[in-house]
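Shown here: the complex without one of its protein chains, the others still in place.
Entry: chain A
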Amino acid sequence: MVKYVLKRIGYLLLTLFIVASITFFLMKLLPGTPFNNPKIPAAQIAILRKQYGLDLPVWQQYLNYMVGIAHGDFGESYQFAGQTVSYLISTRIGPSLQLGVQAMIIGTLLGILLGAIAAIRKNTWVDATATIFAIIGRSIPNFVFAALLQFWLAYKWRLFPIALWDGFSSSILPTLALAMAPLANTARFMRTEMVDVLSSDYIELAKSKGESQWQVVAKHAMRNSMIPIVTIIGPMAVDLMLGSLVVENVFAIPGIGQQFVQSITTNDYPVIMGLTMLYSVMLTVVILIVDILYGFIDPRIRLSGEGN
């Protein structure tokens, strides 16, 4: 197991190296320069370029950048002079992480519940309602939910703060808006799986032991239906990270998403690259965790994993 995880971490580092290289060169290809304000005099720009090492040949810049990364130094922001990328990210990551984790937990848990209920009550009005709910959740973009929740629950009924980041209560609405997609996804997936599982032979055997429907579901059907859910956690995490870009803006939350949008509009390359790296790290870590989790709930995978 340890060997397996170490190997995976090796892959992770390789992935990051490739991502860093690609983003670096993509940035270089972009037409806009960070200092494209026409009011800045040319002499001033030359000084700035020298200060950030932009006058060096590209390969030299690339080398410096990679060496920096290896030491955990992602450079300084162009926009906020004197602030390192790492510092900028560290001040912003808290709210984003909190929202993401909350949305993920609520989305998958409620989704699993909803999907399971729909499957158990297959072809009844319960199932139909859950299906409609899932379709709505999947087809309406989360910023629409964000806006609706904000308008009704916060503005009209004043149940929650409208925006800004001020304690747990201000995280509820953005979390709900973000949770909608994973919830709908999980519910739909769970229903399909559970319908399948409920018609399988080992469920028949469980019933023939004298288990009630509730016992059959709790002891055998849930776990087996949840195994494939693990596979969609990765893609859902990606969705969440990207989704938070907009939702954070709707609720004016000082998170990574907001920072990302801002950096792109100001051509703040070091910050963009730092954030891209951050997303890549988070993604690969999520995938690693998912793989390990998989082994935990599916004994068949566990064994073949050990063989590696």
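Here, a residue touches a chain if its C-beta (ideal position, glycine included) is under 8 Å from a C-beta of that chain, and two chains touch if they have at least 3 such contacts; residues count from 1.
Rule of thumb we're sticking to: contacts and distances are computed from a predicted model.
Student: From the names "Tetrathionate reductase subunit C", "1,2-phenylacetyl-CoA epoxidase subunit B", "Carbon-monoxide dehydrogenase medium subunit" or "Peptide ABC transporter ATP-binding protein", which one matches the UniProt record for the unseen chain?
Tutor: "Peptide ABC transporter ATP-binding protein"
Student: Out of A:45, A:163, A:206 or A:252, point to the residue that touches the absent chain in the complete complex.
Tutor: A:206
Student: At which residues does chain A meet the chain that is not included here?
Tutor: 200-202, 204-212, 215, 219-220, 223-224, 227, 297-300, 303
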